[in-house]
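Beneath this line is the structure, given in structure tokens, with notes to follow.
With one protein chain held back, the other chains of the complex are shown just where they sit.
Take a look at subunit A:
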Amino acid sequence: MADRLAQIKKTTFNQDVYGPAEDSFILADALAAASPGWRKSVKQCAEIATQQTLQAHQVNTVDVMCADLLSPLLPRVRQSLDLLVFNPPYVPTPDEEVYRNGLARAWAGGCRGRVVIDRVLSMLDSLLSPTGELYMVVVEENDPADILAMVRLYGFTGTVVSSRRADEELLHVLHICRAPASPPNSG
């Protein structure tokens, strides 16, 4: 198993790409504890860096693409994703920074850091298969308890599977899957 783990010296990034940091590491560790496999993106230079990193690790069964979240996948992937791993832009910023070009787009999360996170949560039911799972990094400012309450409204259930303090941030990894069907209402 050890030889399958990512090595930082083989990771490609540059001044236009937000490199691997504590948020990537807590997510990678939570995945290593659960099951292997992941994806991530921002702008073409980020995709190329991702591609080079995969090649440096001799991983050639992963495709990289450049898109607005999962939009081009939505019509076809209807409820058939088994595993979704997401390291969202979660830093609380003014909303307009979410849409501004540049490196800040890699982390700008708008109000409470929730603008992009909430978009993905609203797509979960269309994306995940009956046994599908989402692993997502968040910070304390995103209000994880509120995120978990929100996914319950969409028919999902979630837990915090890992937490870690890194400099100014308190990072958490959330694991979210479909809630078991509720028992018939006897009422």
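Heads up, the rule we're going with is that a residue touches a chain if its C-beta (ideal position, glycine included) is under 8 Å from a C-beta of that chain, and two chains touch if they have at least 3 such contacts; residues count from 1.
As a convention for this text, contacts and distances are computed from a predicted model.
Comparing "PPM-type phosphatase domain-containing protein", "Probable cytosolic iron-sulfur protein assembly protein CIAO1 homolog", "Multifunctional methyltransferase subunit TRM112-like protein" or "Large ribosomal subunit protein bL21m" against the UniProt entry of the hidden chain yields the protein name "Multifunctional methyltransferase subunit TRM112-like protein".
In the full complex, the hidden chain is touched by subunit A at residues 44, 47-48, 51, 60-61, 63-68, 71-77, 80.
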